[in-house]
Structures are given as C-alpha cells and as structure tokens.
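Here the complex is missing a single protein chain, while all its other protein chains stay put.
Each chain carries a letter (A and B) given by its place in the written order, and its residues are counted from 1.
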Amino acid sequence: MRIDRTRYLTQGIAKILIWSATLFTIGVMILILFQILSDGLPVLRLHFFTESPRSMGREGGIFSTIIGTVALTFVAILFATPLGVGTAIFLREYTRETKVSRLIRFGTDCLAGVPSIIFGLFGFVFFVIYLNMGWSILSGGLTLAVMILPTIICTSEEAIKAIPYSYREVSYSLGGTKWQTVTRAVLPHSLPGIFTGVILGVGRSIGETAAVILTAGSSLVMPTSFFSPIRTMAVHFYILAREGISMEMAYGTGAALILLVLFVNIIANWLLNRYIRKKG
Amino acid sequence: MDTKEKIIGKSFLIIALSSISALALIAIFIFAEGLPLIWKIGPKAFLFGERWIPSKGEFGILPMIIGSFWVTLGALLLGIPLGMACAIFLSELAPPVVGTVLRPAIQLLAAIPSVIYGFWGLVVLVPLVRNYLGGPGLSILSGSIILGFMILPTIISISEDSLRALPSSFKAGGLALGATHWQTIWRVLIPAARSGIVASIILGMGRAMGETMAMIMILGNAVKMPSSFLDSARTLTTNIGIEMGYASGDHRQALFATGVILFFIIMILNSSAIILSRRRMG
Partner (left out) sequence: MSSNLKTLFWLFVLLLIFFAMGCQRSKAGITVAGSTSVEPFAELLAEEYMHRHPNSHIYVQGGGSSAGIEAIRSGAAHIGMSSRSLIGKEKTLHTITIAKDAIAIIVHPKNPVHDLPFVKVREVFSGQIRNWNELGGPDQPIVLVTREEGSGTREAFQKLVMGEEDIALEALVQDSNGAIRQVVAGDPSAIGYISLGLVNEKVKALQISGTTPSIKNIESGQYHLVRPFLFVFLLEPAGEAKTFLDFVMSPEAQKLLAQEGLVTALSKSTEK
C-alpha cells in the first residue's frame, strides 16, 4: 500500500510541475506581447499610419515602411505562388513516389530549414550583385519568394491531397484529360487551402528582417519602382530599437508589426481549420 | 492531344524542380564565395582559430562555433523541459476547451517576428541579468533564455502531434495494467513517441542555430572566446549579420565562409530531423 501512495505522490507532483510549466510559458509569452502592445498601442493613431518617417524616424509615421512591406510581400507572393502550387500539383497529380519526387520533397524540406541570414547572403550575392538588381524591392521580394516557397508547397499539397479521389474519378470517367481534371475538378476546390498557404507565406514575409536588410536596403524614401530600395516595418522596428532614436516610435512600430502578423495568422489558421482539417 | 498533355506534364516537372534548384543555387553561390577563403587560410586555421580580426587578416571562427554551441545548448536546456511539459499538458492533461484555445495560440506565437523577441530581451531581460547577476547583461544567458522561448512553439507542436498520433491502445494498455496516468505518460507514451519528440528537438536546435536578429540585439557580439554564461559572445549567424554590411574582399569572403559552415551544420541537423520524422510516419 506504501508503494501505491508513492506512485500517486509522484503523479501529483508531476502534474503540478507540468501545469506550472505550461502556465509559466504562456505567461511569459503573453508578457512579451503585452509589454510591447501596451507601450505601443497609444502611438497607433491615424497619422502614424499615414505619414512617412521624418528626421531619421524621430517623427512622423511609418507609411513608407508599410508600402515597403506590402510591395515586398507582393513580389514574394507573385513569384512563390505559381512555383509552389505548380510543384504541389506535380507531386500530387503527375507523379508517384519516384526518385524525382523524393528528391523534390527533400529539397523542399531542406529549403524550409535554411536560416534567414543564409537567404540574405544568397540574395545579396545573387540578386543584388550578380544579377545587378541592386538593393531593391525586386531583390528582396525574390529572396523572400525562395524563403516562403516550402510553405506554399506544403500547404498546397495538403489542400490538393484533401480532395477525395472521387472528384478525379468522375472527371476521368467523363473522358477528361489530366490537365482538364486538374484545372476543373481538383484546383478549384483546393483554392481555399492554397490561399491559406499564401497567407502563411505573407505572415512569414512580414516578419523577416535579416534577409530583407541585406537585399532590399533600408531607405526611408517612398519607392518609385520595383528597383527602388525600401525599408519594411520589421527592418524599421529593428533599426529604431537598436539605435534608440525614438523609443516611442519603436514601440509603435513593434505594436503595429505584432498586430499585423497576428491578424494575418489568425486568418490563416481559421482558413486552415475550415478547409483543410475538416475535409477528408 | 497527347503531346499537349506530355508538354504540360513536363512543364510541371520543371516548375517542381524549382525548390531543389533554389537550394542548389544557394549552395553554389555561398560555396563559391566562401570556399576559396577557407582554402586560402586553411580549414584548420579557419575552424580552430581563436582570433577573428579581419583588419589583420585573422579569420578564426572557433569562438563563434563555441558561441553558437553554448547559446543553443542553453536554449535547449530551457526549451526541452518547458516544451515537453506543454506538449504533455496539451495532449494529456488539458481540458478540451483549453486545448482548442491554446493550440492555435502557440501557432500564433511561432509567427511573432524574432526582432520582437529580441527587443523585449534587450529592454527587459538584459538589464535584469546585468543588475542581478552581473556582467554586461548582453550575454549568452540572456540569449539562451530568449532563444529558448523562441523555439518552444516548434518543440511543443511537433511533440504534441507525435503524442496524439499514438494509437489509443498504448494509453489504454498502460492504464489497464494498473499504471497511474503519469506512469503511463512517462513510461509508455513518451518512449513510444520518442522519434517524433527527438525530431522536434532537432528542429528546435536548427531554429536556434539559425536565429540572427534577436541574437545580434542580445548577445553583445564580442569576438573573444566566451568563458561563462554571463560573457558576451558571437554566434556563426551574428558574425555574418553584424559585419556583412561593411565587409569587402577577404573579409566578405570570410563571412561567406562562415555561412558555408553554418549551412553544413544546419543541413545535417535538418536532414536528421527529416529522416527521423519520416521514420515515425512511415
């Protein structure tokens, strides 16, 4: 009977420890967000979003950085989506588990693990220098496209995988070619899932800093073309935070960044649950 | 009609090769810039040299390798216990309602940009360490703590997935044999989910080794070999990040060479994680 009590004692202690650990973890995470949001939210007035930074970021707002973030993300999505969805279609519809498909999956998984500073180095030496694009939205966007490619491939594959085979069966039995099957039976229904992957990619692009500084530069001026350098919100936040130019602006930019990322990811999660997890 | 299909099929194949080509391109360019320098000064001098003084042509990255090692180790020391605890909590102890709220919350936390964590570390953690533990505050300890929290979502979500994927017979069997809930968790479920848990830890390690921005903000970036957790240090990533903007010639090549070493280490880590998780699912 003594043995019994020890077992339950151990269990009790273990459970208390686990509850405490979890609460501690959640607590710290919330604390981190709360600290920045509480100091930053008061700064988020309308003019903060509509004015560009002035005198090195001490005054004004973050408008040009918002444009920069949008432009960079736009370019990244423009290039990553067709490549990513195409890869997913290939893996799911046009091939079985062959050496090639295993290689592609391995490549994708590896790409997903490459650190952002390596992407930055690559983007710098390839896009900025070798292809002579200079520090520009284009260089930054293309670099980000490579970074988010694995995300889009993964989610698109899941979305396509979730379509029951019966959809394809019907199309084939009606005499459809593979291409017709893909474009009429499979893709239209996997669009929401693909869209989710795109949103996740957007979320990742918004928060990326290391790769962006090395490829898109840090100019505060409004861009005039896709070859202009820009500063994104994440980069602006980093620079403000480190240089101590204006703590107020830093907190504001940080709060805006957090809110944006949270918003994007909440939408992605909602879509994910609605269209992928529930199917099949 | 058939040729059209064949062409379409081939086009998709070419598109699908984009990810592997991108990876190859990255490797080629990084290696092309970095390897010549490693060759020039000798791999031993590069990897084991203790002095990084570019202005004098000394490019030893051992302090950075050690720095990466210690920071990652510290992060794991914090991340594994907390991560496992949360994973166990989510899969076994949490009321269902709590679970549905917490799980997406953890996903959201994974999406928070690293500069935010770095900023918080700089503003809150570093002064705490400096005032209560000594040293400049900008130290391996501060870096490890922040990094530990940053890798938690990775460890938690993958470990939890592994635990939930176990057949329910495992748990039922353990309990049927008279084990307590905790004994079942500790002696049956966790060992069974071992490969997934290890994969999550390795992925967390990879994430920790690859972190740059937050580490530049918190580690202090001294080039000297660190000798205590309160010392400032540099990792392979911050070495690149902090000097890349200005470097030219040999110095720049040395930074790419640092990238080569980093690339190798991360590839090894991530490949192991991939193999481990394939094994668990296959």
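Methods note: a contact is a pair of C-beta atoms (placed from the backbone, for glycine too) under 8 Å apart; a residue touches a chain by one contact, two chains touch by 3 or more.
Here the structure is a predicted model, which means the values were calculated and not measured.
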{"item": "Touched by the hidden chain, restricted to displayed chains", "value": "A, B"}
{"item": "Candidate in contact with the missing chain, chosen from B:Ile112, B:Leu125 or B:Ile216", "value": "B:Ile216"}
{"item": "Per the touch definition above, residue among B:Ile8, B:Leu47, B:Ile242 or B:Met267 touching the missing chain", "value": "B:Ile242"}
{"item": "Options A:Ile32, A:Ile104, A:Leu220 or A:Val261, residue touching the unrepresented chain", "value": "A:Leu220"}
{"item": "Missing-chain contacts mapped onto chain A", "value": "54-56, 74-75, 78, 82, 129, 134-135, 138, 183-184, 187-188, 191, 217-221, 224-229, 239, 242-245"}
{"item": "Interface with the undisplayed chain - residues on chain B", "value": "51, 53-56, 126-127, 130, 136-138, 216, 220-224, 231-232, 234, 242-243, 245-248, 251"}
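In this text, only the chains that are shown with their structure count from here on.
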{"item": "Centre-of-Cα separation between chain B and chain A, whole angstrom", "value": "17"}
{"item": "Residues of chain B that touch chain A when the two form their complex", "value": "1, 4-5, 8-9, 12-13, 15-20, 22-23, 25-26, 29-30, 33, 81-82, 85-86, 88-90, 93, 102, 104-105, 107-109, 111-120, 122-124, 149, 152, 180-183, 185-186, 203, 206, 209-213, 217, 237, 240-241, 244-245, 255-256, 259, 262-263, 266-267, 269-271, 273-274"}
{"item": "Footprint of chain B on chain A - complex, ascending", "value": "7-8, 10-11, 14-15, 17-19, 21-22, 24-26, 28-29, 32-33, 35-36, 82-83, 86-87, 89-91, 93-95, 100, 103-104, 106-122, 124-126, 130, 146, 149-150, 153, 177-179, 203-204, 206-210, 213-214, 234, 237-238, 241-242, 250, 254, 257-258, 261-262, 264-266, 269"}
